[in-house]
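Pasting in a structure now, in structure tokens, and then I'll have a few things to ask.
Taken from a larger complex, these chains appear in their original positions, while the remainder are omitted.
Each chain gets a letter, A, B and C, in the order it is written, and its residues are counted from 1.
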Amino acid sequence: MSEQAGKPRLGVAMIGYAFMGRAHSQAWRTAPKFFDLPLAPEMTVLVGRNKQAAQAAADQLGWSDVETDWRAVLERDDVDLVDICTPGNTHAEIAEAALAAGKHVLVEKPMANTVAEAESMAAAARAARAQGVHSMVGFTYRRVPAVQLARQLVEAGRIGQVRQVRAQYLQDWLADETAPLSWRLDKELAGSGALGDIGAHAVDLTMFITGQRFAGVSGLLETFVPERPVAESFTGLHGTGGSQRGPVTVDDAALGIARLESGAPVTLEATRFAWGRKNALRIEVTGTKGALAFDFEEMNVLNLYEAADDAATSGFRRILVTEPEHPYVEAWWPPGHGLGYEHGFTHQVVDLINALAEGREPSPSFEDGLHVQRVLDALERSAGQESRWTQIEDTERS
Amino acid sequence: MSEQAGKPRLGVAMIGYAFMGRAHSQAWRTAPKFFDLPLAPEMTVLVGRNKQAAQAAADQLGWSDVETDWRAVLERDDVDLVDICTPGNTHAEIAEAALAAGKHVLVEKPMANTVAEAESMAAAARAARAQGVHSMVGFTYRRVPAVQLARQLVEAGRIGQVRQVRAQYLQDWLADETAPLSWRLDKELAGSGALGDIGAHAVDLTMFITGQRFAGVSGLLETFVPERPVAESFTGLHGTGGSQRGPVTVDDAALGIARLESGAPVTLEATRFAWGRKNALRIEVTGTKGALAFDFEEMNVLNLYEAADDAATSGFRRILVTEPEHPYVEAWWPPGHGLGYEHGFTHQVVDLINALAEGREPSPSFEDGLHVQRVLDALERSAGQESRWTQIEDTERS
Amino acid sequence: MSEQAGKPRLGVAMIGYAFMGRAHSQAWRTAPKFFDLPLAPEMTVLVGRNKQAAQAAADQLGWSDVETDWRAVLERDDVDLVDICTPGNTHAEIAEAALAAGKHVLVEKPMANTVAEAESMAAAARAARAQGVHSMVGFTYRRVPAVQLARQLVEAGRIGQVRQVRAQYLQDWLADETAPLSWRLDKELAGSGALGDIGAHAVDLTMFITGQRFAGVSGLLETFVPERPVAESFTGLHGTGGSQRGPVTVDDAALGIARLESGAPVTLEATRFAWGRKNALRIEVTGTKGALAFDFEEMNVLNLYEAADDAATSGFRRILVTEPEHPYVEAWWPPGHGLGYEHGFTHQVVDLINALAEGREPSPSFEDGLHVQRVLDALERSAGQESRWTQIEDTERS
């Protein structure tokens, strides 16, 4: 990090530039405009295999330079942090190489496609940390102000000891049987279906808000539509040649009943078939003294019930989490002027930069990401064994 | 049934007169005032062990006569139907005797405390049916207009084939650890806790709206507060003598993942510890063409999503089920003038009388009640065996 | 009142038996079943001009006797109270005669069709009161538990001094232009349209919850559909002979801006053309320390905001007004088991009987009804004079 305008700079290389790359670019660009950051991030280089396409993306998204081989950026002195936005099956290799090269790493979720990959990554992160090199997984829903507030309230004891959680992530973009195949429906590329793509968020949000890990789970997976039309643009690993339809090799929906390390029961559900639910990441946490409820479809709202309220006027309080007293909000707009999806990415950059400047490991760490992976894996194994209860190992803590 | 005012009469004997007895009395009294019934119900006799208390209740609730032994009413010619409102552990004996005596039977839910009892009752109901004697279980939430509408829409194919169900029944009356013991927390009297008391409704509503039975389940039970203060008025089977606290021997919360006979996955939850949820019996049913969502805390509303709506204006439709086009509603008030909890009981009387007049078995039958019992039993057994998947037998159909 | 079963009886004569007659009958029948009343109401006699129809109604609704001339009941010793459910243009004559005959009076809203009638009625009520004879207007929405709770909270100072009110009553049953004429659309029979029929409730609820009267108003009336098809069954005062369409002579919508006696500004609206709003009687009252919001379409809910809540967790509290701590609720069902439209009528009977037993004038009094009439009249006069500000006289207080 070199000094610039009084602040050390943080050179960033971003690998991949699809949907997630656009979101990350907006975050790197916007964070320093609204937040007073200890480091000045620079959008140094974008990496894409196709030079021309990568250059067009870099121009559009605001990156200064382009590389076609991710290994090249590991050797550049002007790169301090590698931001990995590629598909999950590439994460382990890139992240471990970057950490070994002394670059901080931000990796999109899911952290990896298998527990083995995740374990290897977590080990690499621990080793790097000892050298002052840090890593983070991109569970951005943690950075929604209402979710941060939920965590703060649990931490402060406002709802007492956690007794029960219900966590769901409901979407409907596959409910139409004629929707075509994509890489997200191919097990070798995506690892799993609803389970890893969106169920991972439900698991992470449960961990984040309760401050607990999972102890065990019983699960069930379902694929409602086992074959789908092949889009012309699609090339899966199982080359579908001239055929019209190809197999869906991942789950469409994942259900689970689980327990946290405290024993608290949890219901889990992730589905891409919930007609009418567009992005309903929902969590309700009940404790000994109250309860919290959140739904991303109303992302600027947190509902809070406090048992200590007097009986005649108790009820869930609909908190508009848009006030200067709320996490992140003061940097933005006046009261009531809600934020959107992308702000979570900006807040992620803010939290990451603050942690790096203070020499702290940011959160969620690779160990956290590994734990999410283990929960998903246990649920999947349980589903394959008549839903029997499956313990979740937890040997690492950051 | 003798003729009276041009209509055959239906003499009713009600056994028990606590909370449920009050609700049933209001229904018997009110149904003929608002609905044109083929039989004229008469509130002939109320049965209670304590003569004086029973007489006071009969005067208050509008019953003409009183008996202290339920066997006595089976011999009365002026009694055509026995309405059983006693605790679950007495249902089998009374119901079977009544059917054998040629009396129709309405029994409150849960139909029985064990599968064995329920099997015996279902057998008795089948035998009686052959003699023109009918029986019914009191799952009154089926009679909420919004729930009936949901069933009609599923039956008419408005949401296509059922793909997924999530069913919950959330209450909070035990969330306070200082709430005292009651018979509902004693396994020998109540059979189970949240599972049988409210989980039964979630199971029945799933069956009713989807028109399907359950194939299997994986479950988990939890008792959050294993000991509670003994109220002075309480006398459990385990006489607590002079002690201050007694054991809770039932579940506080029950969770399950299940499949219907079509294979459709279901999430189930029943809890008495969901702070802020007072009577949240919720069900969301997603099909191939749309979805339905209901929450008893807004009992006059049904939410409907139809995938065929044009993309720019699709969304869950909030249907106020208070219009003359809706089930039962025309008999009551003008548009928008909502109904309450007790109307389900009145509608139950209406449906029951219509079925009896037509010589049909009313619904839900004892076979339906038995199936609910089997689901609860399977969930409980699964919970005792590491949540392993447990098949649900289904040998009877009415 | 003669003694019966240890309690003095209250003989009731009900005049009229249409929609309102059914609601009142259900209330007289039900109140003593759920509430411990100091007087035992008896459904003594129903009055209807057509003997046969009246007898059928009496049989159906549970009245012991029938009269065809309302004057006859004033001479009966077994009648203590006259319950007037006829159209508004007959209220004054019947009520005044009944009071003069020493009978208590309950009169449906609107109390009268003109201010002059209402003034005469209020004078008669004052005179009767001196003789221990009491009168009441049937604004039953005051008896919804959530509305009572709102009043209690304002009275207790929970929202401080009232600053602003917005009160609306939105329906849509006339929005369809092909809906036929009815007496409610004939000025001579109905007095006014949305203004008097439903606007009266918005005015009364404002008075009740704030505890204040109105000082002045500026208004606007609109008739969207000036002519409608004549239903075959309809006979208006302007006999429409063989014609196909007849004139609508009342307002379809009424809008106002007003001030309470404290100066607090109020927005008022009543319309029968608000597509999708079935019975949305809504009121939001903001004070110096908080705010309250109610919508009859969610009649079991009151929303409360308290400014004193800490900034990070303040928000409208959604109170389910279904708990034993809430007005009237303990007499009914367990927590969370909501009430319906008709319960307001039962609560009205309860409050009326309690007042009579204690020798108090029940509330709302005829003076209250007169004030509502004056507000409606002022709004209508303002609308006829370019919406100019119109003072509301207030010379009477009960």
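By our rule, contacts are C-beta pairs under 8 Å (C-beta built on N, C-alpha and C of every residue); 3 or more make two chains touch, one makes a residue touch a chain.
Keep in mind that what you see is a predicted model, and the values were worked out from it rather than measured.
Colleague: Of the identical chains, 3 are shown. What's the total across the complete complex as given in this file?
Modeller: 4
Quick note on the criterion: only the chains that are shown with their structure count from here on.
Colleague: Distance between chain B and chain C based on Cα centroids, please, to the nearest Å.
Modeller: Comparing mean C-alpha positions, chain C is 36 Å from chain B.
Colleague: Mind checking the centre-to-centre distance between chain A and chain C? Centres are C-alpha means, answer in whole Å.
Modeller: Distance between chain centres: 55 Å.
Colleague: Can you work out the whole-Å distance between the CA centroids of chain A and chain B?
Modeller: Centre separation, chain A to chain B: 42 Å.
Colleague: Among the residues of chain B, pick out those that touch two or more other chains and give their numbers.
Modeller: In chain B, residues 277 touch at least two other chains, as defined above.
Colleague: Quick one: which bits of chain B touch chain C in the complex? Just the residue numbers, please.
Modeller: For chain B paired with chain C, touching residues are 5, 19, 22-23, 25-26, 29-30, 33-34, 59-62, 171, 173, 277-280, 296-300, 320, 322-323, 332-343.
Colleague: Provide the residue numbers of chain B that touch chain A in the complex, in ascending order.
Modeller: That would be residues 159, 163-164, 166, 168, 175-177, 218-220, 222, 224, 253, 255-257, 259, 263, 265, 267, 269, 271, 273-277, 284, 286-291, 305, 307, 314-316, 386-389 of chain B.
Colleague: How about chain C: which of its residues touch chain A in the complex?
Modeller: Per the stated touch rule, the residues are 149, 153, 158, 304, 309, 311-320, 323, 325-326.
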